[in-house]
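Would you mind keeping the following structure in view while I ask a few things?
The complex appears here without one of its protein chains, the remainder shown in place.
A, B and C label the chains in the order they appear, each numbered from 1.
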């Protein structure tokens, strides 16, 4: 396989930086273009970006920022564009022939856009038939909201083994999920913020699509009911989810643990570069998972599950922790692109 | 009314200090005895205590620490004794004729011990008939676990107006709830701890007793099912609860808001000294209640409720914030004692 | 004394809100005007402001926001305007006859503007002779930077008793000093920021002026040398200063403690409404002062000093904590205005 050329859209923002970082040593993809708002076009990336953590690689620092309307030397694009403006731009790029993997919210629920987690619903890529005009045509593949991805990953093995009828989730989300500058320290120090605009609706609508079924060239959403309460806590990175589920069939704790532990998908079978050995790990300790201690599991691509126990109302409950910027954002798009490459969709 | 003399048991601990602080300016009660473990007996309170916040009143600082077996010059006792050892001591004090108001967990579920929130179930004091031997006899009145109290307060107006069949709660609890030294900073900085030993069981068992009915001289627990997940977050004071409820009857949001807003009880009618004007307040803003900004409402005795909205699974959901050390601990015992005084039970 | 009418400039910002809050119950001053940027003019204050902590008084919430060029129904103005634009506006207001007490940095070092801490240099108000045109003329009185005020307060009794030749200070400053939204939580969580733009220069230049001498109608700065390093730490409110001083004369620790403890000035003698009983308090404990536990001393107007000990290089060192938003900002302007009123300068 030859190396594909890659553009990152919204490269100066928090998630854009994660893309740039994850691409530094990628075996299949090579960063050739960084794209930002027109006012930065022409600047060196290293001058324009306020790099957040670690050191920026010189090869990226020297790239010149481009405008999205430029002719980009890239086979595919990763989009970290802000919601609200991303959709139109991504559709336009697809029409110009680019293959776009987006972390933005705008197109996630569009009937012709696959909303994909490679371990969960790789078959949804079949929706691309609806988008592509000829074999070289561009397209858009979306990944979900960070909380929706982490939740859907934990639900998939349960859905396969027992069915899931109801899912009630309360999230304690990290600060990095709000971008930069994001949450003022005066608001969140010694505090919990009980509301994240738009977040609960995304979780409640995206998870059923992700767990939906391909039928007649479209995706039929799962009948699963989701209730989400999303809060922000003083944690830098790593979302914590308190999840309760009503399963379709009777289940024993051992069988639930086994289903979670044995869960794997095409990324593991195809040994995709960003795929963790385990998409889910079970922590046996009473007091795990914890965001600070478990967010980096599997390079940020493994979701940690623990405290599985019975729920007097819904049947079962557990806690889950996952990296919101890796598995929940930049790593999600990247794994989608790797899956598409392995399926031959980038040729 | 003459001033009653008061002993605080476990006076050097975090909750003991809250009792001492709240009693400083109390119109009905006067702190006359501070009781701690035998190794401190004979020391001045001000020398033995590591006072946490604000300034310790000289009148309290000069009190000499007593052993619990001493003859205490006190009409009633507030107990901040540690769970596990509190029960035996409190029973013994009651047998010696003291009226004990305890924040400890040991006796909360005992059939003859009222587990009281004055606005919710003042009639449970009828259980004292089972304990008292003669009009001057001692007794024990318990208050609930901090999370159980905050939750039960929010449920009571809903139970009265609509009935509550199921209650699912995820708590984000403050550090002060773990006492001192409590949670190591290395564990909770930039982190969430997904487990608090024993906490979920307390919430699930205490709330139905608090919402139960006095019948044939005993308390018959409510049939309400409670599911609790209790976590610890980096917040100094004030528990945040994400609550979902299945009501017995159909309800409209306006009627739910009205039920919460109009809620009041004997403490308000009797104008008890520690009673807030409102036991519950509704915050209309999208992003409230927040622990740092709402924990001091009503001097720490008012629970703040917000974000009432429909829950796709259970019907309704909302968030609540309350002070865990005031309404959820020392203030709870104090209000119980004031209620007992107003009912003539301290004579 | 009749009540003076007061306008707050920059009323919607963090310090503006502090002014509004402190004025709520003020015995001498009554808030009659709130002034903000033209785009808010005409809105109710309660609608325009994102009120940070506690509850906004209805009387303030109902005030209509005015433009600074409007005719203001006010005898005096408190300015919480942003540095850079404050100076011109404040000079213009003075020319229109208003008496302005400003927390902004722009005019602090102007030769005709007194830079006053009432306990330290009330005689600097003599500079107003240079500004006023007739007995009813307007003027501007400035207070210092938050760190400069806290530092100058601790230095004054030492300067009086022993002389101070050198002062080396390292500050650990609170988040509230950066205004709102201020410091992003992603920058300061689990972190220290070693730089605050412009801050060190302010401390190094303002303290010598504050400790200077009135001579020939001007202020001659103290020859004291100041070295400041200013950092930001994850603390909501209350600056902590590590101070080392080289005194002019030999000093014994007891005499230094006495000088600090006995320190008082005109605000105490005149019993000004915002004056604390003690401008400085000495904490004897090893581990005090601490910002969270000492910032509210004297209603935020008392600076706490502790850990006085010898410094092998400069002679003596100690730590100090003070409220940056009260003593270091809004309370500073307010006390200046009270002093001016007591001196008859507001008639």
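For the reader, a short list of remarks on this structure follows.
Methods note: a contact is a pair of C-beta atoms (placed from the backbone, for glycine too) under 8 Å apart; a residue touches a chain by one contact, two chains touch by 3 or more.
In this text, all values refer to a predicted model and were calculated from it rather than measured experimentally.
The missing chain, though absent from the display, is touched by one residue of C:166, C:258 or C:296; that residue is C:166. Screening B:175, B:203, B:305 or B:326 for touch with the missing chain picks out B:175. Across C:157, C:179 or C:306, the residue that sits in touch with the chain not pictured is C:306. Listed for chain C, the residues touching the missing chain in the whole complex are 166-168, 170, 172, 189-195, 197, 204, 225-227, 229, 231, 233-236, 240, 242, 244, 246, 286-293, 306-307, 311-314, 317, 319. Although one chain is not shown, part of chain A still touches it, namely residues 53-54, 189-190, 293. By the touch criterion stated above, the residues of chain B touching the omitted chain are 14, 52, 175-176, 180-190, 234, 236.
We take it that only the chains that are shown with their structure count from here on.
Chain A maps onto chain B through a rotation of 180 degrees [Cα fit, steps of 5, range 0 to 180]. With each centre defined as the average position of its C-alpha atoms, the distance from chain A to chain C rounds to 48 Å. Chain B and chain C have centres, each the mean of its CA atoms, that are 41 Å apart. Within chain B, residues 189-190, 293 each touch two or more of the remaining chains.
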